[in-house]
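In this view, the complex is presented without one of its protein chains, the others remaining in place.
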Amino acid sequence: MVLQHLVATNTEQSASYGFDTWSEQARQKIRLACHCPEADIFFLVGGTQANATVIDAMLPSYAAVIAAETAHINVHESGAIEASGHKVVTMPSHDGRIDARELDAYLKVFYADETWPHMAVPKMVYITFPTELGTLYQAHDIADIFDVCRKYDMTLYIDGARLGYGLASPACDFDMPWLARHCDVFYIGGTKVGALCGEAVVFPRHNAPDNFFTTVKRHGALLAKSRLAGVQFNALFTDDLYLKIAKHAIDKAMQLRQLFIDAGISIKDSPTNQQFVVLTSEQRQRLQQHVLFETWQPLTDDTALYRFVTSWATSDIDMTALTKAINCL
Amino acid sequence: MVLQHLVATNTEQSASYGFDTWSEQARQKIRLACHCPEADIFFLVGGTQANATVIDAMLPSYAAVIAAETAHINVHESGAIEASGHKVVTMPSHDGRIDARELDAYLKVFYADETWPHMAVPKMVYITFPTELGTLYQAHDIADIFDVCRKYDMTLYIDGARLGYGLASPACDFDMPWLARHCDVFYIGGTKVGALCGEAVVFPRHNAPDNFFTTVKRHGALLAKSRLAGVQFNALFTDDLYLKIAKHAIDKAMQLRQLFIDAGISIKDSPTNQQFVVLTSEQRQRLQQHVLFETWQPLTDDTALYRFVTSWATSDIDMTALTKAINCL
Amino acid sequence: MVLQHLVATNTEQSASYGFDTWSEQARQKIRLACHCPEADIFFLVGGTQANATVIDAMLPSYAAVIAAETAHINVHESGAIEASGHKVVTMPSHDGRIDARELDAYLKVFYADETWPHMAVPKMVYITFPTELGTLYQAHDIADIFDVCRKYDMTLYIDGARLGYGLASPACDFDMPWLARHCDVFYIGGTKVGALCGEAVVFPRHNAPDNFFTTVKRHGALLAKSRLAGVQFNALFTDDLYLKIAKHAIDKAMQLRQLFIDAGISIKDSPTNQQFVVLTSEQRQRLQQHVLFETWQPLTDDTALYRFVTSWATSDIDMTALTKAINCL
Partner (left out) sequence: MVLQHLVATNTEQSASYGFDTWSEQARQKIRLACHCPEADIFFLVGGTQANATVIDAMLPSYAAVIAAETAHINVHESGAIEASGHKVVTMPSHDGRIDARELDAYLKVFYADETWPHMAVPKMVYITFPTELGTLYQAHDIADIFDVCRKYDMTLYIDGARLGYGLASPACDFDMPWLARHCDVFYIGGTKVGALCGEAVVFPRHNAPDNFFTTVKRHGALLAKSRLAGVQFNALFTDDLYLKIAKHAIDKAMQLRQLFIDAGISIKDSPTNQQFVVLTSEQRQRLQQHVLFETWQPLTDDTALYRFVTSWATSDIDMTALTKAINCL
């Protein structure tokens, strides 16, 4: 559905570099969805690119960004943040989350140490929602972190690569407008929620850094044919498609949970579209013949944690296949 | 046509990060088209991104890249090359081209100056084909530049953002396999030759730098859903579509040239799909009501040079409109 | 004399990283000499280091610095400015100087071009005083450049590696307090004016960027035993030693000029301690047996321009040797 719009628009001439009509319409719809009429919105291609560009743009050159040890920017971005000169300072991960009180305590100790000017100065906090481990922050968690950020003159950046799956989860106690009010910048992930590519970076209060467009270009992140992103986000933010897609994936994830629970197989508590299941190597081998999943973490000699991910594309046929496969274990 | 493949493949599950089947097929077809069975090929999203990634990967940190003053990397990439720490050292532009003898002379003087270790050391030459001004290098020009590169231990990188339009021009005296043999790395531009996005970086002799994949990721240039590029390049390199598209644009450009010449309007000699026309401000105003073009360079108080660009999408209807508009001047 | 202070202080314990008593005293004396009671002052070790640190600290990451083609940062710093991600955009050199009107015109054209956000945005102008060619700006030149900077929201940075020699020249029509009022930051060169090492970076109006100390550390530019610089600058700014040293070198340079002129040898008009003399290769060979100088630029097959530099250390004995050598030509 998203793609059909791309084809339909292909023969039209259009402005480029983000000034096309579809991008402008998509921006308007996202502003409405966020209740942020003033928001500055930019469409980038991918998540690592969005992170590197936003962090570079918002930090002075000497500054560091604080993130959980498990954070995508710390583990799986090949040093893209350091590539623009910024240290990633890590905090303990609590199932993928950082804790506001620990953050506050860390900063108190940091500034109490008179050698702090010899250290990279933290000027941003980066969190992911949902986290890399499929967990969620509650509203009060984020509000508390945002308070600490303001106390220590830091910005709060929320990586929403899988934002839809977080907001659509029954365990989430806030919505997109609330999120937009409780951070300085976030991005709405398209790639992992039905788009071919594209992430919408939102500065909710017309607070994009000066010349952010130029920073985007400098990071090689400017799409010439920007309708590629614009058309997709326009579709995703029409009739709540974005949340419907996410909701579909969450529903399937909850069905999947139930299937494993009914079969007496241990599954971690997880409120989003990533589900982590404990399987023996024999169970793994049998299941692998029918469905796709990946090894997450070895547990014992014979058992390990495996990750099952549902998405907008997960169908009833997939679920039936899984049901049969589980029944044969 | 390219896009229809994207839609057709959308419901299939596919590997990501460049390992999908379409990308692999596209690579194989490009290897055939280049006569480079060993080539390492990577699909990136855009031109600035390709330039920044390739240059960063191939240069040691202290090294500079030599380019024409008019080079895209020097003028229109917002400092993306410097962003990864590399100086762009400029040579005079001869209608967009650098001259092999001037390059040789420059390097001779450079290394004769005993203070050269206090300067950024040139380790790469960057040229564009066609150039930013729509001009072409002849085979012997490139061969000579490549010789100078080998003499001074430098790599030669050819930016082919508009490569198709160069190869399809009647003024071009070589083909893609010849080009692949006369440089260390080049990219085949998709964005400007019919694709929604995508540039194919080719290391012709299995000479990609170590861990180039990681460098791509570090530059935020790795497409998660890599079939976006793979499907498009697969289509472009099936049945010579890439060159056919380019040939179409060149044919239209030559028609356009003739229209202006017949009308007695001055037009610069240009062998590719970019045509530069001298118009008075009155002529400009009249034409602008019917066709799109952009101001290139003021000439006198009343006249300026204007750029007309044809592409895969330029139709007979467009040409008819232009004909009528010119006749009314 | 400067060094004897270093030895005298060696057995004392002292605070480090710039907080030692000598550094504090030196800062106070420099504030007096500049009539800038509020100035922030930092001692760095060398010129390239000072340039890279100041430029990085004062520019946002996407921004460029404008400099003359002949500027030290463009030619002889091995890409140290680009190393922190900033493009050096060059303007024509007029004997080492940039011209305020050309600068204004350049910026007018820059911002008139609607593609400017695709370019590195100039946010600083860098000039050297004296220039790399030994020439000087007049007060109105600098005032005009400073006006253009304010018009286009740019900072003005003056590299004073040889500042003393400029201020001590009879051709200079301003003093250090005037200079401090007509730029945003400058440095007072110690290395080339009698110190073993050390450059004093001055932000005249308490306008050092936030956490500049941290940026200094991040550039590896923080001296642990900071009295090394403090003691030297303390001595240099006691009883006008800095200007006396410079005046001595200028006097010797003027004597040297006269010697060549009297001998009928062509010498470029130069108001500072760098003098450029036209010699035949035979003259060069004879002179080289007696005095040190370096080749600057070939002129014809047989003649070239040679640079003679006087300094605080140039003695009457040196001048006598030169006189004899010239008489033998």
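Here the chain labels run A, B and C in written order, and each chain numbers its own residues starting at 1.
By our rule, a residue touches a chain if its C-beta (ideal position, glycine included) is under 8 Å from a C-beta of that chain, and two chains touch if they have at least 3 such contacts.
Source: prediction; values computed, not measured.
Touch, as defined at the top, links the missing chain to these shown chains in the whole complex: A, B, C. Shown as candidates are A:G18, A:G46 or A:G85; the residue that touches the absent chain is A:G85.
Only one of A:M119, A:A171 or A:V278 touches the absent chain when the whole complex is considered: A:M119.
Considering C:A80, C:I245 or C:L322, the position touching the chain not shown turns out to be C:A80 (whole complex). Touching the omitted chain from chain A are residues 61-62, 64, 75-79, 82-88, 115, 117-121. Residues of chain C in touch with the missing chain: 3-4, 6-7, 10-11, 13, 45-53, 77-80, 83-84, 191-192, 196-197, 214-215, 217-225, 228, 292, 313. Residues of chain B that touch the chain left out of the display are 17, 56-57, 60-63, 84-85, 117-121, 209-211, 213-215, 217-218, 222.
Keep in mind that, in the parts below, only the chains that are shown with their structure count from here on.
Contact with chain A and chain C alike is made by B. In summary, the pair chain B and chain C forms a contact in which both copies contribute largely the same residue numbers, shared numbers making up over half of all those used. Here the CA centre of chain A is 49 Å from the CA centre of chain C.
Among the residues of chain B, those in touch with two or more other chains are 77-79, 83-84.
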